[in-house]
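The complex appears here minus one protein chain, its other protein chains still in place.
Then we have chain A:
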Amino acid sequence: MAKGTKLTQSNRAGWAFAIPGFGLMVMFIILPFVFAIALSFTNQRLISPNPTQFVGLANYQQLLGVGMITLESERDDIGAIVFDDDGEAQFPRLRGYTRNNPDYPRIDGMREWFSWGNDESRTYVLARDVVFMKAIVNTVLFVIVVAPVQAGLALCLALLINQRLRGINVYRAIYFMPVVVSIVVVSLLWRFIYDGNDGLLNNLLSGLTFGAFEGRDWLGNPATALPSIMAMSIWQAVGFHMVIWLSGLQTISPTLYEAADIEGASKWQSFRYVTWPGLRNTAVLILIVITMQAFALFAQIDVMTNGGPLDSTQTIVFQAVERGYGKQDISGGSAISVILFVIVLTISLIQRYLTREKN
C-alpha cells in the first residue's frame, strides 16, 4: 500500500466512508458492552418505577459467593455417632448455620452445592447461587469436551475428504449440510432421536444389541442430558470446522508430500512432520472459534431441556437470558454477561499463550 502519499491522504473521505460502519458498531456492540459492565454494578431492571442505584459488587457476590463449612456428626450421650435408619451418619442441619446464625455471617443465605466426608465429619461447599454455579460448571464441561472432540473429528473428516476420489464433492456437501440448518431445527429433530419411549437412538441401540439394550430417556436423565446435547452440537457444527481444516490442508504444498514419499516416510510420519506443522495456524484459529461458540451454548438448551433435569443442563447464557429477560433483572443478567466475557477472554489468552510461536 502506498502509505502516506498525497494521493491516498484524505481525512474527510476516510472518516466519511468508515463512520457508518464504525458508528453502528459503537452503538450496538461497544456501547452495550460498556453498559454491561456499568449495569452489573447497579440494580437496574428493564422496567422499574424506582431510580437505578449503585450497588457495588452485590450482583457478583450474589452470583459467585461460595463458602465452606465442616460439620461434626451428631453424637449421643456416650459419644457414639448417631446413625439414621438407612445407616447414614447424622449431621446437624445446615440451615442452622446458614439462616440468621450470627456466628456464621459469611455463609448466611447460602445453600449446599456439594459435600464430601466420612461418618465423623462432613465438608459442605456452599454457594449463594447454586444454579449459577452449576451453570458455570456445565458450560466449562461442555467446552472442555466439545472443543477438542469437535476439532479432532473435523480434522479426521477433512483428511478423509481431502483425497482424490470420484464423487468426493458430494460427500463433502453432505457432511457440511447440518451447518446450514438452524440449531433450533436440529435441536427439535434430535428430541425424537433422544426420546425415552420410542426414540430413534433407543431403537437403534436395541436393534444392534438384539434387544439387550434397555431404552433410556436420554434428555430426562441428569447423567445423560448434557452429554447428549454435546453429541448433537458436535454433529451439527463439525462440518463447519472440517471446511476450515480443509482449506488449511490445501495450503500445504504437494511437493512436501512428494519429498516425504521419496524419503520413505510412512503415512503417520508424513502426517506428523508435514501435515500437522502446516496446520498450526488453522489449529489455533479453530480452537478459538469453537471455544467461543461453545461458551455461547443457549438454543439447544432452550429447545431441548430448559436447563433441566435437576439443573444438569443449565448454562451461563441460559442463566443470563433467564435473569435479564425472563425476570427482567437487567443488572443480574449483565453481571452474568461480564463473567462470561471474562472467562472467554481468559481462555482465549491462555490458548494464545500455549499455542504461541516459539522463536
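Rule of thumb we're sticking to: contacts are C-beta pairs under 8 Å (C-beta built on N, C-alpha and C of every residue); 3 or more make two chains touch, one makes a residue touch a chain; residues count from 1.
Heads up, the rule we're going with is that contacts and distances are computed from a predicted model.
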(request) Pick, from "sn-glycerol-3-phosphate transport system permease protein UgpE", "Amino acid ABC transporter membrane protein 1, PAAT family", "CidA/LrgA family protein" or "NADH dehydrogenase subunit M", the protein name that UniProt gives for the chain of this complex that is not shown. (result) "sn-glycerol-3-phosphate transport system permease protein UgpE"
(request) Determine which one of A:Ile193, A:Met230, A:Ala260 or A:Val274 touches the chain that has been left out. (result) A:Ile193
(message) Just to verify: which one of A:Ala36, A:Ala151 or A:Leu226 makes contact with the chain not shown?
(response) A:Ala36
(message) In the complete complex, the non-displayed chain touches which residues of chain A?
(response) 1-5, 7-11, 13-18, 20-25, 28-33, 35-36, 39, 44, 46-47, 157, 160, 163, 165, 168-169, 171-186, 188-190, 192-193, 195, 198-200, 203, 235, 239-240, 243-244, 246-248, 251, 281-282, 284-286, 292, 295-296, 298-299, 302, 317, 320-321, 323-325, 330, 333-334, 336-338, 340-341, 344-345, 348
